Each structure stands twice: as C-alpha cells, then as structure tokens.
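Every protein chain of the complex appears in place save one, which is left out.
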Amino acid sequence: MGTFFELFLGNWYCWFKSFYSDYLSQYLWGYNPVSGAYDLELRYNTIGLYTLGISLLMVILYYYVIDHPRFCKWWSWLIVALVNSAIALFVGYYCVQSDYDAGKIPDELLYSRDENGEIIQYLISIPGECWSFGISNMFMAFLFFIILSFLLHWWSRVAKYSPFIKF
Amino acid sequence: MKTYVFCIGGTGARVMKALAMLLTTGVKIEVDEIVPIFIDPDAAAADLTRTISFLRDYQYINEQLHFTSDMKNNFFKTQISELIPGYRLELSNTQNNKFQQYMDFASLDIANQALAYMLFSAKNLGSDMDVGFKGNPNIGSVVLNQFAQSEAFFDFANSFRPGDRIFIVSSIFGGTGASGFPLLLKNLRGIDMNFPNAGNIKDAAIGAITVLPYFNLAQSTDGKNDIDSSTFISKAKAALEYYDKNISGNNSLNAFYYIADDIYDTYAYSVGGPTQANKAHIIELLAALAIVDFCKMDNDILQSSKGKALRPIYKEFGAEADDEEMIFSSFYGITRKEIQRPMTEFTLFCKFLNEHLSSSQSQKWTKGKRPFDDNFFNGIFFSSHLRAVKENYLQWLKEMASNRRRFSPFHLEEMKKDVFGFVKGVKPGKVINYRSNYDLFDYYLCDIEPKISNNLSTEARFIELLYQTVNKLVEDKKLA
Partner (left out) sequence: MDGYVKGNTGFEQSVYAYLTELQISKLIDTLNLNYINSKVISRGHDVETFIHNIEPVDFRKHGGNLGTSDIAVVLDSILQRHDKEDISIFISDCIVSPGKKYVSSPQSLNNYLLEQRTRIKKSFISALDKANNDLSVVVCQLTSLFDGRFYNKFDQPKYYKGGRPFYIWLIGSTSHIKQLQDKVTLEPLKGSGAELKNVYTLVASPKTVDYGILLTPRLGRFEPDRANPRTAIRNIRKENRGKQRGMFMFSFGANLNQLPLDESYILNAAHYAVSNKDYALSVKEQRSGRFSHIFSLSSQIASRGNLTIALKNQFPQWIACKTDSVGNDLVKDEATEKTYGLKYLLEGVYDAFTARQKDYAVFKITIN
C-alpha cells in the first residue's frame, strides 16, 4: 500500500510522458545511473505535491474565497483552471531547469559519451524539455483541478454548481 | 383569537388596505386572524375594490404558507379571513333607489313628511345612494340602520367567540363613516339577545378610530359639488359633539383612537364610484397602527360589563417631527420599532423582485434538489398573486410618497450601486464581505437556501428564503 501511494503521482505523470524524453522521466523517478537503483529524490512526488498544493489553493480560492455571484459560471471555473495550469507550466519548467542548474541531473542521463568522454549525444535537451515537462505539468494541474473541484465544491455558497450543475 | 375590523366607508377601506399592507410586511399584531367587514353602500368604490382585490391576493398567499416551526417568515403571517363573501356587508335597497323611495317617503303621513323635510334637504331626498351618502350622515344614519337585519351581521354574530375583539374604522367627515360608526356601535353594545353569542358581543372588547379631516376636495368640474370639502370641518365638529355624548360619554368603547392632520392636499373631485380612488395617505397607515395597538392590549384593560367599558382608554397619535416629508426617523421609537423593520424588509424584497430577480435566476439558490424553476416563476402564486401584492404595495408607497403630508421613507428608484441605501436617513452599515449590492444579496440567498427546510412547499420555501435573506441583510446592514 505504501508503494502505491509512493508511486501514484509518478504513475499519473507518466500519462503525459510523451512530451519529454525517457531520460528526463527516469531522472524524475529518481533513477541513479551510478548505483543503478531508484535512490535519488522522487521528483515526480515533490513537483506533484507542489502542483497539487497549488491546485488545491486555486480550488479553495475559487469556491470559497472568491465565491462571487458574478464569477461562478462555467467559464469562470475554466478561467481559474487555466490560470492554475499556467502556474503549473512555470512550476514545472522552473523545477527542472533549476535541477539542471544545480547539477542534480546525473551526467549519464544528460549525455551519452564515448570512450574518451566526449559527448556524442544529448539525451535531455535543456531548456526545451524543461518547457515540455512544464506542459505535462499543465495537464496534471488541470486534472488535479477537476478532481479537487469535484471533491470540494459541495460546501461552496454561491459557486457550488460551477462548472456544471450535475457535477 | 380574532379581531373583527368594521371598515366603514372609503376611509375604512383605505385604512384596512394600509393594515393589510403592514401585515404583508410582517408587522406584529398579536392576533391570529383579522376579519375585515366593509360597510359601504358605494359598491363600486374604487378604494374598496382595490382593497378587496389586495386582500384576496394576500389571503391566497397566506394559505400557501404554513407557519410551522420551520418558518421564520413574518410576511403574510396574519390570516385575513373572508367571513362574509366579498368582505362586504350588503346594504339592500340602496341601488337604483332615491333616498325618498328608500324611506318610503310616499307612504308617510303629512306630519312625518313635514318632519322629513326638516331633517333632509330636497337634494337629500332626491339623492340616489349607489355611491354612498356623499358626505351626508343624516341620510346614512337612516339607511345604515338596516344592517343589524342583514344576513352578514348574523354570520358575524355566529362566528364570534369569547376573547374576540372588534374594531371600527371610520372617518368623521364623510357620509358613510360618520353615520355608520355610532350606529354600528349601538347595534353591537345593544345587540338583540336573540343573536348567537349576543352576550359575548355585548361585552366584547371594542375599539374604534375616528379619522378627522386630512384632505380637501377640489371643486367639481361640472359645478354640481355634491360634496363640498369646506363642510368637512363643520361636519366633524357636529359629529364630535354627538360622540361626546353617545360614545365617550356613555363608555361604549374600551379604546377610542383619534387621528388628524393639517390639511395639505386637495384631491381631484369625485363623488364616489370607480373614480373615487384617493391616493394612499400616511394617516391611513397610522390609523392602521391603532388597530395594531388595540390588538396588543391585554385583556384585563379591555374589560366590559353590561354593554359598558369598565376603563375606557382614549389615544391620539403623535410624531416626533412635524415635517412635511415624513420618514422613519420622524417618528418616535415605538412607531419606528413597529414599522421600520418590516417595511424595510418587504420593500427590499420587492425591489429585489423588480430589479434583480431576472439576473439572479441563474444563481445557485434557484437550482438544486428542489429548484425554483420556470414552473414556479410562471405559476399563479408568483406571477399572479405575489406580483399583484408587490405592485400594489409599491404603488401604495408611491402614493404616500407623492401625497401631502408626504411619507416617503424609501428611495424607490433603482440604485444598483447603492442597493442598501434605499432607506432615507439611514446609512447602511458595513459587512465583512467583499461582495456588495445585489451580489451581496445573491450571496446571502445562496448561503441561506440550503438551510431552508425541505418540508415546505416550493412557494413557502421561496417566501421563507427571501424573508430570511432580507431579514439578515437588514440586520447586518443595520437598516432598521
């Protein structure tokens, strides 16, 4: 059970894995090429929790702080969801870019080198893939937003039936 | 416990209407049921027609609301019953009859005819009475004597219970009221013991208000001038003398209220009928408060015995300020407490219906498991009766606001940027809520709606929801 919770954020992130390379995905899973095991930080969890946290804040903001009669239609919900996704885009980009800048991404995942140590192939393209991961984070944030909206909209005073009455 | 309100003449009708308006807004009256009985030969009197129509709408709504412990609502709380059909005590033989035919002048002997000539002018004798007695109490006092024989009076007596009270509203300067009031009182205190509940009626708690002149009448356009307002004062004096002996003098009433005002306005001339639609006046509202006051009195103050009141009370009305434009703060605290809150609540309610309901229908409070959908808003409760009540109420306010002396406690025009500033002389308080104006209203509606009991019908839920919302808004914004 513990493994289920440990891995479920990463598993969800893998639905949107096609935006970036497999090597970046392995890094985010915490793969350590030196030891051959997954003993580095599970970045999917950290970044996932940031994104989940921000989505939660946005949901609470929309349903309980703003909660305004003129901002409670389906398009208001959508605006907030899109803002949330936009924030997630930058969070995703920033997390990967700063990891790279801090040297946290192992060399073996970044480059493929020959016998003399010369780079023959760039396995992860920076900063392009930072943005790609950001895009996948956008989708995750949207997903979180939908789920959290479903879970938390019941007690909203005005926006309860946003975006849909059958929600 | 009921209070029978005998409304005599046009003033009676208008005061009853004012009372009904106040009961609509939820003014507390301490009785469960008001039974209006109109005595007016002027069958087509516009004021009466308007009042009766309003009463019917009121009663329809009252019946749809079930005032259980689930309801905090005060609007339409008091029952107004239609004891006799049409609320009117029928006066027979006044239609298509001239006065002299009514009193069978032709069959009188010479001596009596001579007496009649002394008492009644030729004009009087030739009057037709379909529109009342046109300011001639001498005719009225003859004709109105018949009502003790009417079926309606019998029904009234039949329904009377111990503890029920009676109140009589009349004007002192009109034709019907001036004559009808003492006659009615005489027939009540001296009721024929053959009537059912005669003993209870004889010693019932009876109150009355006599409304002294408060308007003038313009000259008629055709010069006929059957009613001359310059005679109002003199007639009042004559009546007062009579009352002194025969009402206050012999302790007929347990409580006697007087109300008068300086004369400011001149109404358009009308003898009666559908054209006698006088604009609502603050005096009528204050007269209605006399009824409220009477109903609130303890039983031990209103004791009677052998047809006489043991401790008669006499009251007059006074306001704190003598302004030509009266607002709530013009009154003393007791009056303000009675009317400011209910009227503010109901006015806000009406304004909401007019100004914002259509945009608000898409909000959350109309949806959910028990929605307020098109069926409700198109149903007769809302689109017919409630709408009629709202229109009449606002019209009533407008009339009082355009009359003289003016009573205009509200800004009735739409003020979307200052929705809660509609009570004159009252600055709305601040609430800790960033939403304002009708957005705040919607917010409160959505907040309160889930707390309304599901045991109520949709109509009752609607009124209850709106009541609780305006009640809370008025409270939080300190409007009353």
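Remarks
Letters A and B mark the chains as written, and numbering starts fresh at 1 in each.
Note that a contact is a pair of C-beta atoms (placed from the backbone, for glycine too) under 8 Å apart; a residue touches a chain by one contact, two chains touch by 3 or more.
Quick caveat: nothing in here was measured; it's all calculated off a predicted structure.
Across the whole complex, the hidden chain's contacts among the shown chains comprise A. Across A:37, A:65, A:78 or A:165, the single residue that touches the chain missing here is A:37.
The set of chain A residues touching the chain not shown comprises 7, 22-23, 26, 29, 31, 33-38, 108-109, 112, 115-117, 123.
Following the convention adopted for this analysis, only the chains that are shown with their structure count from here on.
We define each chain's centre as the mean of its Cα atoms; on that basis chain A and chain B are separated by 69 Å. Residue ranges on chain A touching chain B, taken from their complex, read 67-70, 72-73, 157-161, 165.
If you check the complex, the residues on chain B that touch chain A are 360, 362-364, 367-368, 435, 438-439, 442-443, 446-447.
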